[in-house]
Every structure is written in structure tokens, then in C-alpha cells.
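With one protein chain withheld, the remaining protein chains of the complex are depicted in position.
Here is chain A:
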Amino acid sequence: LSVVTCPDSWEEHAFMFGFCLQQEKLLEGYVGFANLPNQVYRKSVKRGFEFTLMVVGESGLGKSTLINSLFLTDLYSPEYPGPSHRIKKTVQVEQSKVLVKEGGVQLLLTIVDTPGFGDAVDNSNCWQPVIDHIDSKFEDYLNSESRVNRRQMPDNRVHCCLYFIAPSGHGLKPLDIEFMKRLHEKVNIIPLIAKADTMTPEECQQFKKQIMREITEHKIQIYEFPETNDEEENKMVKKIKDRLPLAVVGSNTIIVVNEKRVRGRQYPWGVAEVENGEHCDFTILRNMLIRTHMQDLKDVTNNVHYENYRSRKLAAVTYNGVDNNKNKGPMTKSPLAQMEEERREHVTKMEKMEMEMEQVFEMKVKEKIQKLKDSELELQRRHEQMKKNLEAQHKELEEKRRQLEDEKHNWEAQQRVLEQQKLDKIFTK
């Protein structure tokens, strides 16, 4: 720690110039916060680490063997046979957990296996169970993050996906391309060339170049090794990048070569050594996965893939009724932009609803008017009808009256005639 004891005047100058100096103050004695990294380290060691690794590939590509070689355990042993010994008709997703201890550090390793991937005659949508699994782990984490009591937050999210490419020597298969396209924005994909001892060094080079060409052509984003400030590290990272995708060979059988005990595969024509850099890229994979980049993989999963998932999920929940979980738009949009869009959508929907309502209202009004008119007509008709009846009756009555009058007249006439007759009779006597 160096000391710059600056006189107050200088400080004043600095502030006048508008920038704040980072003063490095020398300490008179040993304070002890240099111990901070150790404290962090001890806490994490006590807590233990978690890492979830997913392996995907057709059966028979040596996935289980590679996992066993990477972690020097027998994850799949005769008592617990691995997926290779069980024939699957549909794609399943299986988890196995193993606790590995080394130098006082605990690692809870979860291996997610996908037996049955790419093995059927019709492999459409064989990636769907994988996507569902990853999403469900994200959802679990989201839920546990949102809880009130967050004492225990187990991190089961998939941190890394090793995708095994069959060593055909030609290029990627349509299935490989489809799978990677659908998963590169959900998980860190590290493509590997399986069973690399099938190929001669030249074939391997050609194949790698071809694969990288196809990956850039289809705009697949595989896991990118981060650039650091350290020159040395950058050189190493560049070396790794040149050898992507890594061509690996797995084995846990020990063979004696030149009086050395090595892990390898014994052929009649020689021994392919697993840890020999000239034979395959296994050491590079192991160093990168475990020794240098494990934390970075977890960070990228947390900061990029998980955040993408989270913003999509939460934006969808904010506007009830608008189900955006099925929206497959670009996930690189910021959450704010997403919300704006949602709002606009919502507004247009409201407008539409308003218009619809108006229309309905008008229609109803028209109906009512029509009804009223009809009833009016009806009433009028009845009125007329009644009038007619009345008139008819009136007429009848008139008729009757006339008849009566007539009768009266007749009767009177008759009476007079009778009277006359009577008088006549008297006169004639």
C-alpha cells in the first residue's frame, strides 16, 4: 500500500477541478482487511458450492463415460446403471446428484441427463422436454426468490449444457442445429465432439472448422469465454477459442504406457490417452469447466439467462389476461421496452372494447325504437278496430231505432185506421 499524504491545499484544488481523487492511503500498521478474501472464501467453503451440468446427445456418444472421467467418479456404476443401459422410447430428463469433496471444499454436483434424445425414428420436438426442464428450474428459483422467507435458496438452475456432436466428419446434423437454436438463449451451450479418437488430426481440424462455420451461419450463440484484463489469461482463452468445439475422449481405465500410468483406451495399434493434449482436448475441457470457468458459467446463467427468463415472466404477469408467456419475440429486449409494448397492447385492446360496446349500444337502441313503433302501430290498429266496432254498433242501434219508429208509425197508422173504422161504424148506424 503506497502513501500519498496530500496537503489539504491539494485536496481543495482537486475538488475545484471537479473530480474526486481516489486517494491511496498508506497504513501505519497492519489493519487486517487483507484477510477479506479469506473470509469470503471460508464462508463459501462452509456453504459449499452447487453446480448443475446437463449432458445432451444421442445415445452411444460416450456421455456417461465422459462425466465419469471429468469428475473421477463412477456416477453410473453397475448397481446404478446409466441411461445407456436402459432403452427409452421417449425423451426423459433425469437428475442425479453427487457430493464431491476435495481439499475441504464441497461441491454438490447435479448431472442432468437426457436419455432417448435423438434416438427415435421421428425426432421432432425431442428438445421440448429439455426446454421444459430448464424453464421449470428457472421458475423454481424465481418463486423461491420472491418468497418472504428466503433463508434457503437452492440453486438448481442448469448452469451449463454439454452438447455432444457425433464425429461424422462432415458437419452438424439438422437435429444439432435445431436443438442449439432453441436452447442457446436459455442455457450456456458448450458443443463437444464426442469419441474424438475416431478421427485423424487432419479430419478433426476440418470437422471443427466446418462446425464453427455452421454455428456462425445459423447465428447460434455458444458460451463465450470472457475476456479479462490479464494478458496471460487472455492468451490462454484465445488458445481455447481456437480449439472449439472441443474434441473429447473419455475413459476411466488405467493403462500403463512407457512405465507411466495413464487413463486411456487400448487399441491394437496404440493407446489413446485421455489426458494427452495431442490426442484430444479433454484436459482443456476439464480445466475450463472445473478449474477456471465454473464460477463464470454460474454468473452468466444468473445474470443473463435467468434475467431474460425473469423479465419475460414478470412482464407477462403484470397485465392479467394478456398471456405473453407464449411470446417468442427476441429476449434481448430490455424489460422496460417490453413493458411499453405491453401497455400499448393493453390500450389498443381497451379501445377496441370501447368501440365494440358502442356498437352494441346502438344496436340495442335501434331495437327498442323498432319495438316501440311496432307497439304503436298495434295500438292504432286496435283503436281503429274498436272505432269500427263502435260505429257498427251505433248503426245497428240506429237501425233498430228506425225500425222501432217504423213500427210505431205503423202501429199509430193502424190505430188511426182502427179509430176511423170505429167512427165510420158509429156513423153508419
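Definition applied: contacts are C-beta pairs under 8 Å (C-beta built on N, C-alpha and C of every residue); 3 or more make two chains touch, one makes a residue touch a chain; residues count from 1.
We adopt the following convention: contacts and distances are computed from a predicted model.
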{"item": "Chain not present in the shown complex, as UniProt names it (candidates \"Serine/threonine-protein phosphatase 2A 55 kDa regulatory subunit B\", \"Neuronal-specific septin-3\", \"Thioredoxin reductase 1, cytoplasmic\" or \"Ubiquitin-like-conjugating enzyme ATG10\")", "value": "\"Neuronal-specific septin-3\""}
{"item": "Touch criterion as defined above, residue of A:Asn38, A:Ser124 or A:Thr428 at the omitted chain", "value": "A:Ser124"}
{"item": "Candidate in contact with the missing chain, chosen from A:Thr200, A:Asn287, A:Gln359 or A:Gln380", "value": "A:Thr200"}
{"item": "Option from A:Lys173, A:Arg243 or A:Lys313 whose C-beta touches the chain left out", "value": "A:Lys173"}
{"item": "Touching residues (missing chain, whole complex) on chain A", "value": "58-62, 84-85, 87, 119-124, 166-171, 173-175, 178, 195, 197-201, 206, 265-273, 276, 278-279"}
